[in-house]
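Apart from one protein chain that is not included, each protein chain of the complex appears where it belongs.
Labels run A and B following the written order; every chain starts at residue 1.
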Amino acid sequence: MKENKSVLRIHRVTILGKRYESAQVQAAVVLLLPTLVAIILLFIAPVVQVVAYSFTNYNLTTGMKSYNGLANYEYLFTDDRFFKAIRNTFSFAALKLVIDTSLALAIALMLDSAIPLKKYLRSAYFAPVVVPVVASSLIWIWFFDPGIGPFNQILTALGLPTSQWLYHESTALLSILMFSIWKGLGYNVVLFLAGLQNIPNSYIEAAQVDGAKPHQVLFMIKLPLLRPIISFVLMIGIINTFKVFAEVNVMTPKGGPLYSTALMVNYIYDTAFTSGKMGRACSASIILFIIIFVLTLVQTKLDARKSISLE
Amino acid sequence: MKKATVFVLMLALSLSLVFAQGSKETVVRPEVVKLQVWYAISGASGEQFLALAKAFDAARSDIELELTYSGSYADTATKVSAALLSGDAPDAAIMAAGQLYTGGRGDYSMEDLVKDPDFNVNDIFKGMLEYGMFEGRIAAVPYGISSQVLYYNKDITDKAGLDLEKNPPATWAQFYQIAKTAMEKGNVNNSADFYGFDTSDGVWLFKSMLGQNGNDVVRKVNDRVQPVFHEASGVEVGTFWKSMIDANLMPAGQHNNAEKKFLAGNLAFIAASSNRVSRWKGNTSFKLGAITMPGFKNRSIALGGNVGVILTDDTFKREASWELLKYLLDEKNHTAFALGTGYLPVRKSAQNSTVVKEALVANPLYKVAFDQLENAWAYFHFSEMGTMDSFFWYALDEIEKNVSTVEVALNKAADSLVKEIE
Partner (left out) sequence: MAKKIKRTSIPIFLILLFGSLAMIFPFVWMFLSAFKTVPDVYAYPPRWLPSSWEFANYVKVFQMIPFGRYYFNSIFTSTVQTALQLVLSVTAAYALVVLEFPGKKFLYSLIRSTMFVPIVVTLIPLYLMVSKAKMIDTYAGIILPQVFAAFTIFLLVSFFSTIPSVLFDSAKLDGCGYYRILKEVVIPNSKSPISTAMLFSFLGHWKSYTWPLIVTNKATYRTLPIGMKYLVQESSSEYQIMMAASVMAILPVLIVYLFFEKQLVKSITLTGLKA
């Protein structure tokens, strides 16, 4: 590593038509090598294998593995439950995104006002985020128990009708959604709160001097300036929703009543590990990839058109 | 010259050592054979198994066991599948559907092993032996076997004026009436969530009922496994099942919750595994009773539980594993295991042992499970049987929730199964 004695002696190279400082390129290669190796080994290689397996009848139980062309994909496109899983995933994702984002925003806006005990409140909303999913799912199964669980007890005490929670097809997915929102809300709240606290007071004061009422301040100043955070939250939300797995697996092991809670990831897991049909699971995974990819592409394109920078 | 000689001598020496090593390994048994054994039995039953296995380990200085609890039946199956892929599979395992990994991969060596005179294969109940088969051939030995037993809450039946010991139901139709009475008159908790009957394993009960109605579940026709559960005899069973839901005797889609309900005193009757006998003993807030399952045309009982399989290729490890299995299935050992856990004895001779006779007198609940042994059976095991269970689950769900009629649901399951087998 040569020590450059003066600014005038920076060694440059031309790669693919652009000029780079060779010292920087060298350092980059060295520093990024572990990351690159990790990505290749942990992501690229497995994904390539998954694509390859998706064209086979790979079976984990019997060990057989031979090429069967598009048979897996054909099966998937005629499988009721595969489509149910896709539908569940979209319903779940849509609801979770909308509620997570809007509820978190509302809470953040409220937290941003003149109230006592801010620190406690913020901690209370964030605490569920740090808790391990499997442990808390197991606890919530008990909460949801129609007979001995506290939720129904509370409903009865309030004079409301009880619910079957995880045991009825109309409420099962919503129950899991409830858990998922409890778990993830705090993260978004903190993000929005930070964004709100970043808005210079001067903007708000100026508007109020101009006679703006609170809801006008909200819609014309706060929300537009929160745009970048909102789209970040949405992007992370999309990615995370498609990864929801453990709580569904733990709370409704067989896909729930009338297969109403199985998400695509659960379908894939069950196909691969419960039925042993690894080849078919890989095909389903490829379809999942494509869906996630398209969605994030759409979200980025929409975002690019509407962003307003804070600076 | 000297150097070269020394060199050649060294070379010869090392080569001979290498070859000597190689030949040693294939001919002579190592002093101590180390076995990796996984077992999928949890809780108190798991501890009983562990005690037995460790006793074997202590008694045999030439065999060393490494015992690992591998999780639930489902988790164990996943792990064994994965481990077989990578060559890390255990040498022997006590797991559910173990024969999928032996017979399912063409390994029927168990057929020959059981001919061992020490094993006394004729002493094993026919249904139990069937339970260890794959495609009609022995590929595993039965180990932790249970059947479902009809438990009931005596407090509830007393309140409803029923005496199950004097007048036990012999048919499901008779049971239907009894459960109805219990529901109408026996609500000890005055709970709004009170039911007459449920089962913690709907698929298992359904399969039993199929057998009771003369239905074989699946049959092998022209070298192909075909479902028969959607035939008329199966539809009859489904119709009865539905009638219980329609009469509000059994809650729809709540089987996962059945045991909790029963323990809370909100369920009069429950069909649950015989091993609950040990788990629930003394742990219920009410008097616990049990009766044998009623039936349709016959009163047969479908077996469930785990089997012992040998997964290793190594000759010596196979021998050692077989020694272990024989020990575990020895009449005295296995009977003690069964009595301690609520699993069923697999040997006919067990019924004659004094220990058993005393236990039956001491705990009448055990007697119920024992009495069902003669009628125990296992359906034809094949590679898609796990998936078939899933299809049963979905079908029952649809029938109970009134989404499909019984015929439609069963036909759908049959079609799905045929598609999987292809």
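Just so we're on the same page, contacts are C-beta pairs under 8 Å (C-beta built on N, C-alpha and C of every residue); 3 or more make two chains touch, one makes a residue touch a chain.
Just so you know, these numbers come straight off a predicted model, no measurement behind them.
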Chain not shown: contacting residue from B:D62, B:D88, B:E165 or B:E184: B:D88
Contact residue for the chain not shown (choose from A:L223, A:I239 or A:L302): A:I239
Residue among A:I107, A:L174 or A:A262 touching the omitted chain: A:I107
Positions on chain B where the hidden chain makes contact: 38, 42-43, 46, 68-72, 75, 78-79, 82-83, 85-88, 90, 189, 191, 259-260, 263-266, 279-280, 283, 285
Interface with the unshown chain - residue positions in chain A: 1-5, 7, 15-16, 18, 20-21, 23-25, 27-29, 31-32, 34-36, 38-39, 41-43, 45-47, 49-50, 53, 60, 107, 110-111, 113-117, 120-128, 130-136, 138-140, 142-143, 147-150, 153, 156, 182, 185-187, 190-191, 194-195, 198, 201, 214, 228-229, 232-233, 235, 239, 242-243, 245-246, 250, 265, 268-269, 272, 278, 282, 285, 288-289, 292-293, 296, 310
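FYI, only the chains that are shown with their structure count from here on.
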Whole-Å separation of chain centres (CA-atom averages), chain A against chain B: 40
Complex contacts: residues of chain B adjacent to chain A: 74, 77-78, 81-82, 84-85, 100-101, 104-105, 191-193, 253-254, 256-257, 260-261, 264, 266, 383, 386-387, 390, 393-394, 397-398, 401, 403, 419
In the complex with chain B, residue positions of chain A that touch it: 60-63, 75, 81, 145-148, 162, 164, 167-169, 253-254, 257-259, 270, 273-276
